[in-house]
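Note that one protein chain is taken out, while the other chains of the complex remain in position.
Chain lettering (A and B) follows the sequence in which the chains are written, and residue indices restart at 1 in each chain.
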Amino acid sequence: MEILDSFRTDKFPHIWCSGCGHGIVMGALVRAMNKLDLDHDKTVIVSGIGCSSRATGYLNFDTLHTTHGRALAFATGIKFSEPELDVIVITGDGDCTAIGGNHLIHAARRNINITTIMFNNSIYGMTSGQYSPLTPQKAKATTAPYGNIEPNFDPCELVQGAGATYVARGTAYHIKKLTRFIKRGIEHNGFSFIDAVSQCPTNFGRKNGFKSAVEMMQWQKENTITIERAAKASEKEVKNKILVGELHHNNRPEYTANYEQVIEKAQKGGDN
Amino acid sequence: MAGTNKVGIEVKRNWCKGCGICIEFCPKDVLGWDEEGKVKVVALEDCIDCKLCELRCPEYSIFLLEKEGHNG
Partner (left out) sequence: MREKVRIPAVEEIETKDRKKPSVAPQDYEPFAADEDLVPPMASFGDGYRYHVTGLFHDETGFPHGKAEDADRLGRRLHQKIEGNRDEIVEYESWELEDAEIAVVAYGSVTRSALTAVKAAREEGIKVGLLQLKTIWPFAQEEIKELVNQVDKIIVPELNLGQLIGEVERLSNLEEQVVGINRIDGELIKPATIIEAIKEGSESNGDFR
């Protein structure tokens, strides 16, 4: 029950619907932080807007619940002014890839040492189920009653292309893996992105033929494949499956460290 | 794999929302529903202490207790 120390338990039960995957992902985050023994007074958690972003209200840290899509912009400011703080961003798929898409691209490009956990339920849950950029094509949403005509995209490929140096995907079902990836993401010095596939039984599930949260997690189990397995599997086996695992990991100079060097140079005076 | 009756399970009933995740994914059918639609322990003796129920509970309302003699 150690994890309860990391929560503001006087605010429980939380607002999320019964079976919502966000509670599971938030649990994974707290367990990952506990494994790393992070100093609770030196860890800041920042979120945007949406169901996922209400998480900051329950976490017993310095927490900042910002405006729609802007969690990474605020987090960049915090990390920039106090680089010794551990900064973690909680965002949803709508928040992160639609209105916050450019912040995401440029945080990745800068390789700023922030860990972003995207609670990905493929829908705007809080506002009752409008399709997001990650809603699968053909899925139903309040704004797509005949099925979504827009193709979704892979946010992990996007951030990798933009320059993120740690990229992983887990699911609420694959809870141990998810916890491990979040832990590695926090440990990593650079921009880390964890796509945490979650479920919204209320506003995605009901419209798309899922009778319960349990069925949605069963779906996560059946429609994913680990990158280790995928490497050996046939093309047919991998087709249409969601890859779970550490998708990308490398090292390059980190943004705030680069900036420190500029400060040093400027303070010495002389040529720039 | 034999269960161990040395473990205990604590349920925080006021937080449980009865989603059934712990019940359906328990590999040993240790958990079931009570009359109010919340979780209840039905076969503690079969529990293998895998903690998956605890890890997957979205409400942090089910916990495996430390083995006897540690903190009860």
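The definition used in the following text is that a residue touches a chain if its C-beta (ideal position, glycine included) is under 8 Å from a C-beta of that chain, and two chains touch if they have at least 3 such contacts.
Note that the structure is predicted; figures quoted are calculated from it, not measured.
Q: Using the document's definition of touch, tell me which of A:S18, A:T56, A:N113 or A:S192 contacts the absent chain.
A: From the options A:S18, A:T56, A:N113 or A:S192, the contact with the absent chain belongs to A:T56.
Q: Would you indicate which residue among A:K42, A:K221 or A:K265 is in contact with the undisplayed chain?
A: In the full complex, the listed residue that touches the missing chain is A:K42.
Q: Could you tell me which of A:I3, A:L36, A:L64 or A:A139 touches the chain that is not displayed?
A: Considering the complete complex, A:L64 is the one touching the chain left out.
Q: Can you name the residues of chain A that touch the chain not displayed here?
A: Against the missing chain, chain A presents residues 8, 11, 40-42, 44, 49, 56-57, 60-67, 78, 82, 84-85.
As a convention for this text, only the chains that are shown with their structure count from here on.
Q: Could you please specify the touching residues of chain A with respect to chain B in the complex?
A: Listed in rising order, the residues are 1, 3-4, 7, 12-14, 16-24, 27-28, 31, 172-173, 175-176, 179, 212-214, 217.
Q: Write out the stretch or stretches of chain B touching chain A in their complex.
A: Of all residues in chain B, those touching chain A are 10, 14-15, 17-21, 24-25, 52, 55-60, 63.
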